[in-house]
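The complex appears here minus one protein chain, its other protein chains still in place.
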Amino acid sequence: MGEAIVRARYQTTPRLGRLLRVVPVILLLAACSGSGPQTALEPEGPIARDIDGVWDLVLMLATFVFVLVMGLLVWAMWRYRERPGDETEPKQLHGSSVIEVGGVVFSVVLLAFISVPTVRGLLDIRAVPEGDDVLHIQVTGHQWWWEFEYVDETAADGRTLITANELHIPEDVPVYLTMTSADVIHSFWVPVLNGKRDVVPGRVTNLTLIADNPTPPDEPIPGQCAEFCGLAHADMRIKVHVHDAAGYAAWVDEQLLPSEQPAPETALDAGWQTFNTLCTACHQVTLEDVEGEVTTHGPERYITSDDIEFRSSFGPNLTHLFSRDTFGSGTFTLDADHLAEWIDNPESLKPMWADRNDLANGRVLGMPDLGLSSAQIEEVVDLLETWR
Amino acid sequence: MTAQVQTIRSPGDRGVWAWITTVDHKRIGLLYAVSAAAFFFIGGLEALLVRTQLLGPNLEVLSAEAYNQLFTMHGLTMVFLVVMPIAAAFTNYFLPILIGARDVAFPRLNAFSYWLFIFSGLLIYSSFFLGGAPDGAWVGYAPLSTQLTEVVRMDFWTIGLSTLGISSIAASANFIATAFTMRAPGMTMLRMPVFAWMSLVVAFLLIFSLPSVAIGLFQLFLDRNFGALFYAADAGGDPLLWQHLFWIFGHPEVYVLVLPAMGIVSEVLPTFARKPLFGYPFVVFSGAAIGFIGFGVWSHHMFTSGMGPIAEAGFGVATMIIAVPTGVKIFNWIGTIWGGKIKFNTPMLFSLAFVAMFVIGGLSGVTHAVVPSDTQQHDTYYVVAHFHYVLFGGAVFGYVSGVYYWFPKWTGRKLNETLGKIHFWLALIGFNLTFGPMHVLGLNGMPRRTYRYPEGLGWANWNAVATIGAYTILVAFLVFAWNIVRTHYLNKGERVGNDPWDGRTLEWTIPSPPPVHNFDETPIVHSLDDFWHQKYAENEEGRAVRMPAVTGAADDQGDIGRADHGTPEGIHMPSPSYYPALASLGIAITGGGLVYLPWGFAAIGVGVVVMLWGLFGWSLEPVTKEH
Amino acid sequence: MSDVAVTDLDHTEHADHHDVKPVRKTAMWVFLGSECVFFGAMISTFLLYRNTTNGGPGSEIFDIPFTSASSFVLLMSSLTMVLAHNAFEKSDMRQTRIWLSGTALLGATFLAGQIFEFTEFIDKGLTLPRSPFGSSFYMLTGFHGMHVALGVILLAAMAVLSLSGRLYDDRGLNVELVGLYWHFVDIVWIVIFTVVYLLQI
Partner (left out) sequence: MTTDTEELVEAPAEHDADHIKHPTPKQYWLIALILAVITAFEIAVPSISAFDGWLRVFLLFFLGGVKFAMVVALFMHLKFDKPLYRAFFIIGLVGAIAMFVVVLLTFRAI
């Protein structure tokens, strides 16, 4: 389906009107709805294809059993229904060891048949990819967004590349994710590339993604957190952009550059002053000031699981915010108006519990309403728009 | 002790007080049944709200906060306050009768189990009015469930489930003792009806699985309220421990939910096919095997959590093995109706639908056991489809079949067949409309426990179908409720005798409703399906032939509703007692106090005193009081 | 299945009549089976966290001689319990009372020792919220201690009841059942002493 899926802009829906509008068209549409871009049934990478192959086999066997059992059941119901006028009683059969043994053998054979691809497929998808071209990315799950640290991509000053919610990967290259969580359990899931893998605090889990083809820039692959993680679990989405090798390299180069810190007394400086007093409590930005000095503002936070250090902060890194298409963990289209609405009252867009934040103990449950005036909001948005 | 005590145990048989103090397993069974029906209505309404919110993309019928509470409470309610109690209702009412006993082994413990169940249910539900209901899903994964300690929601869940667990352990010990010590003469283990067997297996499952989750819940409680660190990852706690402790209980639990329904089906199919259950010993042993293997597969709920491939492969294969004994049951049920003379009465329709729907749910279960594809299916609507097929199309259909089947025994009146068939077809169609599409939704990537979804992922239409299906189910069950009201309360139902279905087992030998002491004379059992063999012999061809009239046969209309019929002197039954209710009230008050620590300590004090008063009064009072 | 049945009726009827079992003991043993899982869950939690001290104190603070002494006390209370039961079966109420009280006393001594041990550990910095090790240690031993306390209450209650001759063997509160419970609490401690204390040093 060629709709602009990812762009689905958040909208308030009139309750009853929408309810009623939907009802009549449903059955009709249901019949012809496609499988959608987040489906596990149309894989776009070798791992997901393997899984799909196992699934196809199992589905076939299950269908066979289903047809067989239902056939017997329905046939028996039809054939042996009570007919009017028939006075004879049925034969009192008590059982038959042959049938019992037959049933057991039948099931065991089928299951043996299923368990082979199960175990083989399992070992395949859990295998650690090897080779020089493997791209390592560290993933930190947060309530309710994703943070990606490209540990293989470093700037001249040693900074690793950090971005949020939108993952960019090269085509045909095994991307090995090393994942942990900053708070509760999440699950990283991009169905067309691989199955899901839980992201567990205090533990490290891994997942390999391999994508066949580059995606059009406005049609990234959607994915979503798949483990219930509290209030906004539904809005913890992922977008994966797949590039060809050159496109990926270009993206990396661009992301590694700092953005610009406005010079004092310029039009954008007001926004920066606000940003630097309020927003940097949670968000990191790497900026170059007029003197050419590169500084990373905002909290530095490290999460260590299983002796692996994950660089992180309390909110998404905003250095190249406007290079992204979405915000709010892939939930809302990114544009100035929308962003202003968000800064004005974040919880009007996405359910969060910012009033329960406890930064000192590392607990972040959403972006607080900072109480900015609309003028201040406009200044901040103007500033953010320059960070591309 | 007086020898003259009549079977009437209480000062009066009517009024609320008689119900509160009752220790009669039949009355307690009815209490369970009515409570379960009420909770079914509530849990169903919660599901309807959930479905309404999901009718279309980005709807705002419910806030995320409300949605999370509702689906959590829906799962919790359906599992712990609907299906377990309805199973307890049937077990209470029929286990003693089916084995020819006059009551369960510990009538007062039985009352205690019921009261503790209902108080726990009320405690959990009071959360809606006291700061919000639990919202961490019915599985309450740590550390999400230990995260917000300033909000008591999940405390209601830890405490409520714990007290429900105590209730179930007590009930299970009771049923085990009953089945092992109270059987009538001649009622050997392998002459017990399958339903009695399945109740026994379920009791064992609970006894050996509940402690695991109880400890887990206790740990969560300590983490939340006393700063313990069992699940605090930054201090070295491991969240996966909770998943193990939960699923060691949780998986056997799903068989707890379905095995009694399988027992009912194994009673209904032979009755309406007029043939004995095909392969009785195999059905019994496969039930036991399901229970046994069920303890070795818990980690199939954790295939994506990072246990490592060896554990995953082991648990995957172990899980598949369960399909073997389950298949044995399915084949034997088909064998039972094969060659029979099938009467399609409502109980039979529901039982046949059980078999069909359960096969669908079971097969999707096997696809979950295939680890690679489960990494795509886990926590999607595909799983939601799986477990509703086994739980609703399976368990609930089985229990509904049991209600239609045994309603005449409870009340002396049959439920209306026409309404029953309307109920059946609406339920079957609505059920498949609701949960069939969820398979597609899940495979197309829709995660469960999400309060909204965007447009453009191809989910809207199937969701709308599912919602329409859910409302169809509502209509179906309103018809059912009306049928019950009409038959019983408006006295419009057809009166029937002791044995309306030409039944096979002991309950059909006694009046409807049965007298307090069940059997005027303790029956002596000669065979499996004893009552059938009193009525029918087999000719050379192996066909059943009716023998000359026997007592208690189908057309005996004489003694409906007369509980005092034929009561010989001197059958004394345990006296009513309010101590069990008191003790469980004490526990519930204590639980309520624990939710609201630290000032809840006052309530705890009161609760403990009430509980001890109840317990000591109970253990010291004689079983049969003098009048 | 008339074939199976009628033929051996006499046999089974007779057999079954004999088979009427003491219901309470049946339930009690089922319950004890269930308790195995309770303690199994806690012991494995402890084993999982036995080295997770989060920088706090660990098993090195255990005072083995002291705990050995209190373990011994609990072990011997099993002897007095079985003697109480023995006396009760011979309807010797005086002896029963003496041994019951003795058992309760030994139990109380054990509890006092445990409380002392806890205060020592808390002084040394091991508390429930200190580390997963502390959490699981206190939960396991505390849960066991609660079992002991309940046992002491039951034993004391029975000793008192026996004064007025109201000790029946057909009530929930009877010497044999409480005895089973008490011995079980003792064997759990045998395991805890081995796994938590002796194995960790």
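For the reader, a short list of remarks on this structure follows.
First chain written, first letter: the chains are A, B and C, and each begins at residue 1.
The criterion applied here is as follows: contacts are C-beta pairs under 8 Å (C-beta built on N, C-alpha and C of every residue); 3 or more make two chains touch, one makes a residue touch a chain.
Here the structure is a predicted model, which means the values were calculated and not measured.
Contacts of the undisplayed chain with visible chains (whole complex): B, C. Of the listed positions C:75, C:105, C:122 or C:153, the one in contact with the omitted chain in the full complex is C:75.
The chain that is not drawn here is touched, among residues B:59, B:104, B:118 or B:152, by B:104. Although one chain is hidden here, its contacts on chain B can still be listed: residues 3, 101-108, 176, 180-182, 204, 207-208, 212, 238, 240-241, 244, 248, 295-296, 299, 307-308, 311, 517, 521-522, 570-574, 623-624. The chain not shown here touches chain C at positions 20-26, 29-30, 32-37, 39-41, 43-44, 47-48, 64-65, 68, 71-72, 75-76, 78-79, 81-83, 86, 89, 169-170, 179-180, 183-184, 186-187, 190-191, 193-195, 198-199, 201.
Operating definition for what follows: only the chains that are shown with their structure count from here on.
In terms of which chains touch, the assembly is arranged as an unbranched chain of neighbours. Work out the mean CA point of chain B and of chain C, and you get 32 Å between them. In terms of their C-alpha centroids, the spacing between chain A and chain C amounts to 50 Å.
Note: centroid distance chain A to chain B, computed from Cα atoms, is 37 Å. The multi-chain contact residues of chain C, meaning those touching 2 or more other chains, are 1. Among the residues of chain B, those in touch with two or more other chains are 236-238, 276, 280, 538. For chain B in complex with chain A, the touching residues are 52, 55-61, 63-65, 68, 135-137, 141, 143-144, 147-148, 150, 233-234, 236-240, 273-276, 278-282, 304-306, 309, 312-313, 316-317, 320-321, 323-324, 327-328, 330-332, 334-335, 337-344, 352, 355-356, 359-360, 363-364, 366-367, 369-380, 437, 443-462, 464-465, 468, 536, 538, 541-546.
The part of chain B that touches chain C in the complex is made up of residues 105-106, 169, 172-174, 176-177, 180-188, 191, 207-212, 214-216, 218-219, 222-223, 226-230, 232, 235-238, 241, 245, 248, 276, 280, 524, 526-530, 533, 537-538, 616, 618-620, 623. Those residues of chain A lying in contact with chain B across their complex are 1, 3-8, 10-13, 15, 18-19, 22-23, 26-27, 29-30, 33-41, 48, 50-51, 54-55, 58-59, 62, 65-66, 69-70, 72-73, 76-77, 80-82, 86, 88-96, 99-100, 103-104, 106-108, 111, 114-115, 117-119, 121-126, 181, 183-185, 187, 189, 191, 194-198, 200-203, 205, 222, 224-235, 305, 331, 351, 353, 356, 362-363.
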